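Only a single protein chain was left out; the remaining protein chains are all shown in position.
Coming up: subunit A.
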């Protein structure tokens, strides 16, 4: 596995007018690595991912992409990242292939219909290609979001709860797909509340609590003890 750092944050701080959501987060993501970001609700995981995707600028601190300052206005930087959020990023009146065809045009890709059909098939949406997205279930919408993020083969994937809404077969096939991408050199940063889904993909765990990165070098092999510690910490946070 390469040790190249592809994405790094230094003292990143972010807020929305009230108390800061992120407070001086230092994090590194390396090529071929699967970093799972854990933490209770409100810890700042989604905010951090949105910053790393370039949707917002941090109030303080810096983000670097392959050693250079991350510039969201640079098309090459945007092309480097595939992002899945809680929103589907899809036009409901269009079908899945139509949404992906538009994305392909915007990313300057020369994807054929066959490429799009194959990608949708890999994510279990081949059978629904004629339906408008408004008829999709939550899980189907999530699969389409993933297809959109993977379409341009980005070297970095930022996935906010990618397994959310998926059925067991979807979780398994997505885990395999992400693990294969990671082995191919893709750097993956993802959040999830269910640690059991992370095992095939995660090579490292990091803990975010009240905007601070507390542990960033946890071993996924320790998932059962990490899970116990996570629940205790989560219960502790509630108190």
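Heads up, the rule we're going with is that a residue touches a chain if its C-beta (ideal position, glycine included) is under 8 Å from a C-beta of that chain, and two chains touch if they have at least 3 such contacts; residues count from 1.
Definition applied: contacts and distances are computed from a predicted model.
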Inset, instruction - From the list "Thiolase family protein", "Heme exporter protein B", "NADH dehydrogenase subunit M" or "ABC transporter permease", give the UniProt name belonging to the chain omitted from this structure. - result: "Heme exporter protein B"
Inset, instruction - Check the options A:39, A:54, A:124 or A:220 and report the residue that touches the missing chain. - result: A:54
Legend entry - Chain not shown: contacting residue from A:68, A:105 or A:183: A:105
Legend entry - Residue of A:59, A:78 or A:111 touching the missing chain in the full complex: A:78
Legend entry - Hidden partner chain, residues of subunit A it touches: 53-56, 73, 75-76, 78-79, 81, 83, 85, 87-94, 98, 102-103, 105-108, 132, 148
